[in-house]
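Notes to accompany the following structure.
The complex appears here minus one protein chain, its other protein chains still in place.
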């Protein structure tokens, strides 16, 4: 994994961009072209789309004389920015065998050179330019994580279950017994002060939080196997109605990527198929499963505000870098949130419905990317991300 | 419409039950049997299901010697209570031509007589029994409203567009200019004190609300026609991503039940097809449309907490009895909420995901049913209920 | 069942029309309004549609001064005649609670009176008028059978499994061992000479048929149970590829309307749920099942030409009046067939693809309706008709 980002915009740009290429190194052209489900994207597309982002939002408006690498790429590699023009249908991203991987590599080099030149004299940069570079780098980091979750999904669809990196291993959850108690109090939630943050982390605002207690540690596979043995997936009373409908429609009997095999549970990982490690945190569970597990355990999931206050205190174990943690908060704008005008205003705002907030970060999140105010979000049925569970409870 | 409920449990029971029958009076046996979509239910089913509710939860456990009217009805008329046993699949409710309407009428009479006998000596009733009767009556009132929205949907699917009641008329929205300002402050949200409330209205808890201002009046058809003329339904930038996908998939160009006809907009109502009245509040809009309209108007929807505080102040016009008002709050349990054990615990709790909260009540809500803490909820795409819009804004 | 049709067009009209009403007598208004699947139609619709057929094709063009009963009915009760104008979407036929059953009864009386008057002086009728009356009566007889298969399907969807006629019984198949051998020879196939026939039965043409032998008797439930016991539904090698896909997608383990219950096989009939009678002919099997059974038995299904030659010889048992018999012939136009101009040309011609021919008739076919040249047709997956199996084999 890359170390924390170097200071200096140009150095940061180089570091983030080259980290993407390091992630891609184990993948063949064939691996990079396919799309294993509409919610996932080809590796090649991630590489080109993050490049287009700099071309479209940084170079086109701010690099005088910049020549687009290929006029067709704006159509091919725009994801969902309506204001940036028409775009290829998302479920058809896996059809683009040409331009090929080599062309995408050349595209990255072309844009990298232009950005590098633009950032040569950092002192002369307009603040707006620095802001766009920052967004672009954070954007690329998000896609670095998606690139890994998407290739894991693709490999899990291959009957041969190939390994992305044969040396990849889960690590055990921290041993962190006990709970953190948050008494009732008004707290400021959301990003304030310096440093980069997404628009959805603000405006900072005051919220009455607590009383509540949060577990210091994460739920483990050991815990989850107990839930399974106790008939968790068969007991309707534990589930939200939509959740149990998903269990039945999808035939869920265990977390995502788990497979029963030779009489024991295994899990498909970036290192291939390995036996489930009871000491590792549970991963690849949907919100529905997290919620049912909490009910079975006589607990709740924390709200995203409770999580943020707890994480700020520094007393949570595995808050970052292991698994994203589902909260019971639906993804919604903070009070007085208003999306920016133009295409970049589409970055977060238009997805604020039908999704649940996750907090923290995962082992696939680039170091330095997340923070206590960071809001990740996925639909309650999603299981292909590195998603886990931290429990909370209310005082009796 | 029925007047507010009489005092006395037996009198209340008689009043609510006979109100259902008055609502059904204009409908033939044919009208009562069909199911126009999986989300709607046949009139006959509503009549029998509300009756089963009393049989299952009141008479079976609390009326010694009670004989079920028909053993098959528990299967046919249980809606979703897993703990109460197996049940007929929801989308097949319209297949039950037998037992016929006359049998359902007899079923109601059978259960009414047994309940009447049970309630004869009110003073002798266990508190638990009174509680179940209260829930049963409130349950039946909810179905009274659904009965009307469902038959309106069924009639709107009939090319002849029949009228449920030819004399039925929309009334104009109250003229209530101006806004109500709520300054920041800790407020107690949720039901407390006496009187009936659903479990989802509690526990009462403290929330920091405001600053925010709410419009005193509702959005009208006049306002909505301006949104339409301004290209509201064609402008992706105004919509949540899922919302615009619904617009395109469903071909929405106007609120639900609206039809362009002879060069003007009409709306299918309980009184049949009538021209849209600009002075009436807009109705049959989804959350997606309410949200897009608010964005177009430079506003937001209120949160359910803001709405509750405002309604408590008595300064909102048309808070009740006109249209349910979408809030920007996803339907979620209040802190420390825990569903009751047993089947009645399934009443509300298991639906707390993927839905948005509506507050107030509509012209189809029985008088006396709603209150300031009442929480209604529907998926963000739902349009067949009497759902409208009240706007809010944040101080600059 | 009605006796064979009386001579005289007016008498025939009265007989056929009143037979429809006799079939409907056991059904309530509720029974008549629902549609249990897109391929089935409500009883009420059958009654009105057959009436519209006379109004549209006979009275409108040929009865001077005829006034339509209701202008909306042409839209509501046209089935698929594009040339006769726009029509209600087929899957929404069950939404028409109004006009009600009483209105449909009045519609029938209105049209009956007008036709009766038109036919008063039969000698004066133009030949074209007599032809249309004949088509209309044969059309109504087809719908008489569909009315029964459709209400049986609707009742089978009702958890209470009501009986259309509690006295209804299956009868045993004729005991008719042995085969009928057809040596190679040129045969004239299709309708010729006098009497009514549909356009799809012509032009009569010469076909080389044989050598082949046909079983004189039908396949029975006894035979089918042996197929089931031998793993017929689990053995992919016995099935057409599309057929086995249907077995797996639909979960077929037995013929349509069969249910395992208290350790034995029962079948839903017009008389309600009854134990399967081994001596009765198998019924409610799809083409896919008929074909797989034949392969299991080391036989084939006959072609429609082979069936016609055999039936003409009079040596088949149960050729008519028990179950329709699947043939291995895809439904296609006879050489030089050309559909008539205008709406009536749509009667048969446009369905000549993706269906298989059935020959004979069933216990639900009105007496006198079928003949040796008659061609019935359904998609190979259809099971809700009275469809059975007769086997054939080729000389070694």
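Order of writing sets the labels: A, B and C. Residues in every chain begin at 1.
Here, a contact is a pair of C-beta atoms (placed from the backbone, for glycine too) under 8 Å apart; a residue touches a chain by one contact, two chains touch by 3 or more.
Quick caveat, the model's predicted, so the values are computed rather than measured.
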Visible chains in contact with the missing one: A, C
Selected from C:94, C:366 or C:380 as touching the chain missing from the view: C:380
Candidate in contact with the missing chain, chosen from A:116, A:157 or A:230: A:157
Touching residues on subunit A - with respect to the absent chain: 28-34, 36, 72, 75-76, 88, 92, 94-101, 154, 157-160, 162
Touch list for subunit C against the chain that is not drawn: 80, 82-83, 184, 186, 206-208, 212, 236-237, 239-243, 287-288, 291, 300, 303, 328-330, 332-333, 335-336, 346, 350-354, 356, 380, 394-395
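Quick note on the criterion: only the chains that are shown with their structure count from here on.
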Chain-level touch network, classified as line, ring, star, complete or other: line
Furthest chain, CA centroid comparison against subunit A: C
Same or different residue numbers at the subunit A/subunit B copy interface, by half rule: same
Copy-to-copy rotation for subunit A and subunit C - C-alpha atoms, rounded to a multiple of 5°: 180
Computed distance of Cα centres, subunit C from subunit B, in Å: 46
Cα-centroid distance, subunit A relative to subunit C, in whole angstrom: 58
Two or more partner chains touched - positions in subunit A: none
